[in-house]
Each structure stands twice: as structure tokens, then as C-alpha cells.
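For this depiction, one protein chain was excluded, whereas all remaining protein chains were kept in their positions.
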Amino acid sequence: MKKTLLLTALLSATALGAQASELKIGLESDPDALDPDKSRTFVGRIVFTSLCDKLVDITPELSIVPQLATAWETSDDGKALTMTLRDGVTFHDGTPFNAEAVKANIERSKTFDESVRKSELSSIDTVEVVDALTVKFNLSASDATLLAQLADRAGMMMAPSALSPDFASNPVCSGPFTLTERVSQDKIVLDKFAGYWNADAILLERVTLVMIPDSTVRLANLQSGDIQIVNQLSATDAAAVEGNARLRFANITGLGYQGLTFNGANGDKSNNPLGQNAKLREAFDLSIDRDAINQVVFNGLFTPASQPFTPASPYYNPDFPVIKRDIEAAKAILAEAGVQTPVKVQVQVPNTPVTLQLMQVIQSMVAEAGFEVELVSKEFATLIADASVGDFQISQQGWSGRVDPDGNIFGFVTTDAGFNDGKYSNAEVDRLLREARTISDPAARAERYKAATAILAVDRPLIYLYHLGWLYGLDAKVQGLTLYPDGMLRLEGVSVTE
Amino acid sequence: MSTVSDAPDAVLDRPAKSRAWAKFRAHRIGMFGAGLVGFFVILAILAPILPIQDPIATDWGAVRQPPSSTYWLGADEIGRDLLSRMIWGAQASLLAGVVSVGIALGLGVPLGIIAGYFGGWTDAVISRCTEALLAMPFLILAIALAAFLGPSLTNAMLAIGIAATPVFIRITRGQVLSVAAEDYVESARAIGLPTHLILRRYILPNVLPPILVQATLTIATAIIAEASLSFLGLGQQPPAPSWGSMLNTAKNFLAQAPLMALWPGIAIFVVVLGFNLLGDGLRDALDPRSD
Partner (left out) sequence: MFVFFLRRLLVAVPTLILISIFVFLLQQLLPGDPVLAMAGEDRDLATLAALRERYGLNETLPVQYWVWISAVLQGDFGTSIRSGEPILDLILQKLPVTLQLAAMSLAFAMLIGIPMGIVSAVNKGTKIDLAANVIALSGLSIPNFWLGIMLILLVSVRWQLFPASGYVPPSEDFWQSIRTMLMPSFVLGTGLAAALMRHTRSSMLEVLRQDYVRTARAKGLTERRVVLRHAFRNALTPIVTLTALLFGELVAGAVLTEQIFTIPGFGKLIVDAVFNRDYAVVQGVVLVTAFGFIFMNLLADMAYVLLNPRLRHAR
């Protein structure tokens, strides 16, 4: 009798089990340390999305919503943020999540010598445990970017019991999945955390992230059914995915961009016509046909850009639409400037196929206006090192994008900021962007960003080319996936049918 | 080679040379290899005057198109003519092969002669260094050097040349050791001929044949190495073409435009085969033991 029962149970289990329990995702590169305080890679953030919950999260429309914090309140002077924490949450090792844990996490992010989160949390002076489920951040100045930071790695909560410099070798968080195995350069295996506070929303038992750097091979794995999601699908492969009945193509415009940074004041190399003359930069800009780039290189899937913010963003400045190619105007500017053509300029570009293709197209476009571009391709490691010490005239660089507008502009154009490789400096831009950091009213913030964008559109310390799109190839069996502009894969509600 | 015929005792040498040439001419496979190499060399030299399209002119309408009457081999990812890029690419590949082997010869042969002829501590130091370098994987050494020097065709050639040097040191040293023990060298030394003369007149000409064979075979390896480095993005810089960098690009469009990957692969294969066949022919022709 017992046997029959068991058999029936098994049968019904298989009947219900029309859902496969495992999802395999092909990632484009191997993440670095699995420690939210040390992590520096984009793919690392994708892993963390399943592994570590944050205090708050975002919606696809970029509003901040509860995750580990259920409610929050900013004091009238903007100098205190009080958060109410979710009750009954435990970390993977069974230890409870509470205000003490938040305090330990924020303090580690701010003081751990290898932490790269310090600047993101610099506005937090002290963390106060009000009661077990209430925590108060005392700020040195009001900080409009803080919530967005807490929706990313700076807000990821690690188990205080596991905090050590070697956290990465055995990460313990409170996310929907736990780390089962990591074989570097090969795969990361995550298993469902039975004690997850939102366990009902997690339909997968296991998620395997497979590292496959080559986009063609990644696609081949999707076609053969070895993986079910291709992250960072190559734009030129989109048609192949769409043409396959067993696959689906999905994309969403991201928050990041690709652009060209001009060296205006960083060392000797800034002494070049384009570095010194904004009019020539304008001519360069005018000779680029962004629509043609989008068609030739990205099959029309990306969004041409002339600003750091996407047109959908409330901070977008409609007075400065995407620059249309005007080769005659470009030539006229060159003639007026009285420079001898061709104007020679060197562009450093990362030696990846897509960036090289992009720059060769631009090289050919600007040649018509009278610019002779020499491409110097460099490995990424060398490129960024050279850029930061000013060993470049123009550097082709991109940014994966952040939720808060500040993350997409401040570091690149304010005086002496970390990514301001061309050493652009404009007191008015500095003032506007600093103010925007402290104002919480979105409309008032937008005003500052629009004013700064207007100045940058004339000065052109960097020119924006296009906004990245996050492109995915999905097995048609994958159900319930919602895409987010930050490019993260949130697996709540995702299932794989058989 | 001119030093050889300048040598006073070329009398001894000359019959061997012409015998070798006759043997080589009779070596059908070797001649076939020479033919293949010759074909690509001529193509590469004539690239500027052949009636082909500009290898860097772009045509947005022709992106990744299959072969047509305008683009005989098709067009690449930004609409450039693949045929003319293949022909100009031959220049880069052959240059890479020849120049890097030239560098390896220029460094390796003198060091090998010094090590072999003087022996003692000089030999010990050079030999140990050679062994140590040989123990490092060739491609890793080349990758590290190319990364250090920065990606460019010239630097790739340098990197490959340096990475290939130890082989030539070793071969030369071994040859010198066996030649130096010969009677005529002993007697030259006995009559007090200055060292540099002994080296030039007696040692160098007699160690050259096997080095020549090795050089030919190494050109083949070097062409593949250049392609490998370009494939990793460390070789020829865009927009100038090389077969390796064309392959590097093509691998991203395998599904849409497989021909982009086919042409450069075949070209590398054929030219490398040519050098290997040529090397075989030379080996047989220069080997005194073979009949």
C-alpha cells in the first residue's frame, strides 16, 4: 500500500513537473571576486542579482521599490535616512537579517581596505541601530543618489557571520539562490535557497551560469539547447534567433552608452587640434552618421545618442536631439577654422571585434569631412591605463550605465573625477552636478542635469554615439522573464517548461 | 649567401651547391612548394598595381554580401572588398613570416656560433638561457611580448622573432660543435688564422644549410603565429588587413557570412603548406646523406 502511494506521489510529481528545474545562462565573461564590496565587473552584478538581496530594488521603470527594506523615510533636512527592514529574513547560513547586519555591512563597505564601494557610500556618516528591524543612516549632506546606490552592490547584504577578507570564496547572502560551485572561467552553479523570504516566487531549483566569451559559440549553445538564455547576444545574430521557431529574441535599451573621450587637458597629448578646439570636435561629431552606424554594426537595434541619458529618462534634454550627419556643415567648420586638412588624429580603441568595427566605420565617415583617423587598438587593460595618465588624443570608451543619473555623468565630466580622463573642467558644470546630487525633488534635479547637458553639448569633452541595448537570445521554453534597463537578470517568476 | 662564394675555398663548396640545386630541381614536391610560395609573393608584391578595389573603401550597401560580380569573394562586415583585402593581407602575412624569421636568424645565429665555438662559460650561460626560453610555451611568450610592445604588425613580428630565436641558437650551436671538430678547422686554427676569419670562412658556410631549412620551416610557423596573434587582436591594426585579423573578425559572423572565415583560412593553409613543402625539398637537397 505504501509503495502504491509513493508511486502515485511520484507520478503526480512528474505530471506537475512539466517545468524543468534548471536554467542555464550563457555569460560573456568570467566575473571577478564574488564579494559585493570587491566586485568590479558587470557580469559579477548579474551573479549577485540571484545571490545577494539588496536593501531596495528597482522596477523596469527605474523607481525604487522594497526588497530587504520595506519602507524608508528621509528626514526634512535630508540628513537622515531611516529604513524599516523586512521581518523573518535569514541569510543562507540560517543567521537572521536585522539592523545589526545592515550596520555591519555598511561599515564594512566603508572601511574594508579592498572595498571599492567607499565612494558610493561616502555620504553616510554613521549607521544607527534603532531597533531590531529599524536602521538609521546619518548623512553628512543630503544625498539624492543614495537609494539608487542601495539598489546595487553597495546595498547588498552579506551575512555578518561570513564577513572576512575571503568572503568571495564562500559568499553567504540572503538572495533567492545559494552558491553551490564555482569553477572559474567555466561555470557558477546556484541552487535555490529553501529559506528565502520570497521562496514562492522562485520556480527554479538550480541556475547555472556558463562563461562563454565568444558570441558565436554562445549562440551555438543556445541553438543546440545546451543553454536557455544568451546574455549579450551579438546584434548581428538577432535575425538568426528570430528566424528560429524554438528561440525568442528579446531586447531592452540600457542605461549605458559608448562614446569618444577627447583629451583636452591631460598631459602633452592634449595638444592636438581636436583636443584644443571645440569647433573641430563639433565638425567631427557632425560627420558621424549615427543611424548608419546603428544599421551597419548593430542591425538597427541600438539607440543613437548625443547625451548621456536615454530619451526615456526624465533627465533627457530635448533641446539637444541626436546629431544628424551634416557633412557640408562639418566641412564649413573646418574651412572657417582655417586648419589644414586632413586633420590628423589618433583614436585609441579596445581590440574587441565590435569596437573595432564601430571605429572603422567612423574612420571612414569622418574621412569625408577631412579627418584622417589613425586607429590604435589596445587591449582593454592597456587602454584604460593609458587613458587615465593622458596617453591618448581620443579614447573610445563605454559605460554600462547606472540607475541614478549621477552615475552616468558626474564621474566623467566634473573636475578631477575618477573617469574624467581628458581632464575637462568647467566650474558651472561642477556646480550644477554637485547640486543635483543633493536635491531630492526630481524636477529640480532634472533642471540641473539639463543645464549641464546644454554646456556639455557645446564643449564636447566627450561625444556620445549610442545607448547600449541589452540583447538576449532565449529558448522559447523560458517563461516569465522581465527585462530591466540595468541589464540584470531577475529570476523571480522565471520558469522553464518542458 | 654572397660570403659563401667570396670564400677562397669555394672550390670545395661550389660543386656541393650546384649538386644541391640539381637535387632540389628534381624534387617535385619541393618545387611545387616553391611555386606556391612564389605565387603568393608575386601577388603580395603586385598588390599596389593590380586592378583591384581599395582594400579599405567601405560600401554600406554591401555589408557581408556573398560573392558577386562587383565583389568576387564577397564583402566584409563593413562592406569592403574581400578579394583585395585577401591580396593586401598576403603582404602582411608574408612580411610577418620573413621579417620575424630574419630577426630570429639575426639574433640566434651569432649567439649560437659564439656559444658553440667558444664553449666554456659563454656557452653555459647562452645554453641555459636558451633552454629556459625554450621551456616557455612559444605562443605564450609571443603573446606576452606582443602585449608588452602593444598591438601592431611590427611588434607582432618582433615578438615572434624573439620567441623563435632560441631554436636557432640551439641548431647553430649544435652545427658549430660538429663543424669545429673537423680537420680543416683544426688546421686553420693551427696555422693561426684569426678567429673572425675562421668563423666567417669555415664555420658559417658549413653551418648554414640546416639553418636554411629550419628558417624555411620557421617562416611557416611564424605565419601561423602572426595569424594567431592577429586572431587574438595583437597583430595587424585595422583598417589594414591581415589574414589573421580577417579571421578574428569573421568568427563573429560565422552564421551569417561563413565565407568571410573560409578565404583567409584557406590562404594561410596554402601558403604555410608551400613553405613546409619548400623546406622539405631544401632539406632533402641539402642533406649529404640522401642520394
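By written order: A and B. Residues from 1 in each chain.
Methods note: a contact is a pair of C-beta atoms (placed from the backbone, for glycine too) under 8 Å apart; a residue touches a chain by one contact, two chains touch by 3 or more.
Since the structure is predicted, the reported quantities are computational estimates derived from the model, not experimental observations.
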Note to self: Out of A:N251, A:S400 or A:T482, which residue would touch the omitted chain in the full complex?
What the structure shows: A:S400
Checklist line | Residues of chain A in contact with the chain not shown | finding: 30-33, 35, 38, 40-42, 113-119, 166, 168-169, 183-186, 210-214, 216-217, 219-221, 223-224, 226, 379-382, 384-386, 388, 399-400, 411, 418-419
Item checked: Residues of chain B in contact with the chain not shown -> 29, 128-129, 131-141, 143-145, 147-148, 150, 220, 224, 227-228, 231-232, 247, 251, 254-255, 258, 261-262, 264-265, 268-270, 272-273, 276-277, 280
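Quick note on the criterion: only the chains that are shown with their structure count from here on.
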Next item on the list: Under the touch definition given earlier, write down the residues of chain B that touch chain A in their complex.
Entry: 56-58, 60, 63, 77-79, 147, 150-151, 233-234, 237-239, 248-249, 251-256
Checklist line | Touch list for chain A against partner chain B, complex | finding: 214-216, 219, 234, 236-237, 239-240, 292, 295-297, 351-354, 356-357, 359-361, 363-364, 375-379, 382
